[in-house]
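Take a look at the following structure, please.
Here the complex is missing a single protein chain, while all its other protein chains stay put.
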Amino acid sequence: MNEKKIKNIFVSGPITPAFIADSIAKHSAKTDIGGHSIFMGQVRKDELNGKFVAAIEYTTFEEIALAKMHEIREAIFEKYPLNCMHVHHSLGTIKAGEICLFVFTSSAHRKPAIDACTEIVERLKAELPIWGKELFEDETHQWKENK
Amino acid sequence: MNEKKIKNIFVSGPITPAFIADSIAKHSAKTDIGGHSIFMGQVRKDELNGKFVAAIEYTTFEEIALAKMHEIREAIFEKYPLNCMHVHHSLGTIKAGEICLFVFTSSAHRKPAIDACTEIVERLKAELPIWGKELFEDETHQWKENK
Amino acid sequence: MEIEIISFGKIAEFMANRRLTVDGIETTAQLKDLLEKEFPALADIKYKLAVNKTIIQETAELKSGDIVAFMPPFSGG
Partner (left out) sequence: MEIEIISFGKIAEFMANRRLTVDGIETTAQLKDLLEKEFPALADIKYKLAVNKTIIQETAELKSGDIVAFMPPFSGG
């Protein structure tokens, strides 16, 4: 594995619509792209026994997460004819309604972009050591678990 | 069919990253959303016999397209537990690298948003009377055909 | 009877919108035959028809005043 190639997917705090717009705009020079697929995760104000989730606090085991993401990235580029792939995940406290995950794939035709995006989201949720602590309005918490 | 409910999906000219960002930002108040899926079509600078596509000029049979899109929208909301669905398609001349289609679905969990988004794109391409005229740099043209 | 013809995309390049006064034409199939003779390029295209803004899959009866749209393969998105 080439250490230099490992990209940092983590950002501190929420992913803003302006950041996403900027990322989309950067692709207008790549005129061999015909389709872009994006997935965004947003923090839900879930209810548990009358209490509401105010935010999720994300932590990670960064070195493993980045190495695993690198592995996923290589596998996805091997499997699909993609022009581009971008993944960003929040760390720290992300409020309900804010965006905590942004996956963005591009290819000449729609199908590889869509299929790759879906597969990245599935693998990221299953394989990356990231933990979400759901903080309720009354300052209690519970640990999120992906199904 | 309730005429009042029919939304206009058409916009004149390209769909800008700022428009997309604005659309994303509007969902932060909808705190029961957990996943957003987006598909964007971008005009490719395809080559044909040494000539390059400079732009695509889109036209439609608007009344049929909007009625058909309304039908698709109803079917998609029937089939998937979506919170939101937005579809925008460009008309007029869209340059290579610019965005001509924006499909945006949101739901509590990722799967319905992703599956609905993909199905809308497929149905839109197959069923909506929209035509793309690929304009080459030398002012010749050819008519695009969806596969 | 009188039929209004509207055309789109590459069909509009050779067959402009027009009002036709036709006799002995009762169905869309007969109208297609008539126009494919006048515009041989039409026969090479896998086009769809709409009658009065509704896409039809099978042959339909025509009545005076109908608007028939000739639509080449779609290429939106």
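To keep things simple, chains are lettered A, B and C as they appear, and every chain counts its residues starting from 1.
The definition used in the following text is that contacts are C-beta pairs under 8 Å (C-beta built on N, C-alpha and C of every residue); 3 or more make two chains touch, one makes a residue touch a chain.
Predicted, not measured: the structure shown is a model, and the values here were computed from it.
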item	value
Touching partners, among the displayed chains, of the absent chain	A
Chain A, residues in touch with the chain not shown (by the definition above)	41, 58-61, 63-65, 67-68, 89, 100-101, 121, 124-133, 143-146
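We adopt the following convention: only the chains that are shown with their structure count from here on.
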item	value
Chain occupying the middle, per Cα centroid	B
Separation of chain A from chain B, taking each centre as the mean of its C-alpha atoms, in whole Å	23
Cα-centroid distance, chain A relative to chain C, in whole angstrom	49
Touching two or more other chains - residues of chain C	77
For chain B, residues that touch 2 or more chains besides their own	41, 121
